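Only a single protein chain was left out; the remaining protein chains are all shown in position.
Then we have chain A:
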């Protein structure tokens, strides 16, 4: 399940859906990303997020396929929000269920790391008096490469 949407989401609902994945499921790993007050700029009060409709969903589908080829993934649920988001709001959710924790942790972390460096989303930081398109971080690229 992959969704790109403006509206907020409820992690508890996604967790319930993953729990219902089947009796072979023994582990659920989830990640939620939030808008924080500092990034490239200090005093961030919100973000604007843009995506490439169609391509974004296809890239994430590819990441889920790749994760499913490497680990035992029963189900993956990914939600990414776009548009204007305020400080503290939820940006992204990745949830994976599997038979065992190792596969659930690894697949969840891989999908999140690879999403950051390959899915076409762009983030603009907004402060009280300025706006700034975020630059890609070398540390994020290193994290994605570490899965190769």
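The definition used in the following text is that contacts are C-beta pairs under 8 Å (C-beta built on N, C-alpha and C of every residue); 3 or more make two chains touch, one makes a residue touch a chain; residues count from 1.
As a convention for this text, contacts and distances are computed from a predicted model.
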| item | value |
| --- | --- |
| Chain not displayed: protein name in its UniProt record ("ABC transporter permease", "Molybdopterin synthase sulfur carrier subunit", "NADH-quinone oxidoreductase subunit L" or "FAD binding domain-containing protein") | "Molybdopterin synthase sulfur carrier subunit" |
| Which residue of A:20, A:54, A:83 or A:102 touches the chain not shown here | A:54 |
| Per the touch definition above, residue among A:11, A:33 or A:46 touching the missing chain | A:33 |
| Interface with the undisplayed chain - residues on chain A | 33, 49-52, 54-55, 58, 80, 91-92, 112, 115-124, 133-136 |
